[in-house]
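A single protein chain has been omitted; all remaining protein chains appear in their positions.
Labels for the chains are A, B and C, by order of writing; each one numbers its residues from 1.
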């Protein structure tokens, strides 16, 4: 099966889990947990957010960008896509 | 003033804002907002989490690592620190 | 003008500069320069490489992905694109 596709339910399930991870971080700070353990949890949260980002990007290319290109209006969509990936990558 | 230091209140205020950002993402998905706008919000959330990570790292080095070194037990603390930064950087 | 497009000459000019930056890093290590200065140079080199990556991605979407979609064979191209961005983003 294709690895990055996420439907609305997948995205919501992942975001609910991410909300739980952020709650976990708040609790860890509150309870003065060990910094390294907090950073490990924070890293996992960032990774989960990036995965959601890739899922949304996949949907975007598969629908909006593709349809833009099929209508002969691909340029603006591609430019927007690349600019978004650039920000995502930290450029 | 020193730029990366965050006390417990700072960290909690930032995490509360991040929880709000995740809630915003859930709402945007729910309302079928435009993918690129969702990705922009997701990027901002990831950036906010990373900033919290740097704040926690700062506290960790300033206290745990420093004290470990002062007690002559720096090696394990430094190794743990570098391993954590490596995972943070994506290595 | 569009910000991410790079032609072959642009890419080669940037890669030549990156090769020079790597040479600079070798010299800095050789001369035992201050670690933080080396890391600053290393960061600049990584950023320059990422910018080249975005330029190549732009060309790829603008040509290969677009043409795949126009020929009705977009799925494989899109899947490959998203997988590449995922690895680029560190997912």
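Annotations for the structure displayed:
Assume contacts are C-beta pairs under 8 Å (C-beta built on N, C-alpha and C of every residue); 3 or more make two chains touch, one makes a residue touch a chain.
None of these values were measured; they are calculated from a predicted model.
Every shown chain that the unseen chain touches in the whole complex is listed here: B, C. The set of chain B residues touching the chain not shown comprises 2-4, 47, 50-51, 53-54, 57-58, 61-62, 65-66, 69-70, 74, 78-79, 81-83, 85-86, 88-91. By the touch definition given at the top, chain C reaches the unshown chain through residues 8, 11-12, 15-16, 18-19, 22-23, 25-26, 29-30, 35-36, 38-40, 42-43, 45-46, 49-50, 52-53, 56-57, 59-60, 64, 80-81, 84, 87-88.
FYI, only the chains that are shown with their structure count from here on.
If you draw each protein chain as a dot and join the dots that touch, you get a simple line with two loose ends. A straight line joining the Cα centres of chain A and chain B is 16 Å long. Shared interface positions of chain B, defined as residues touching 2 or more other chains, are absent.
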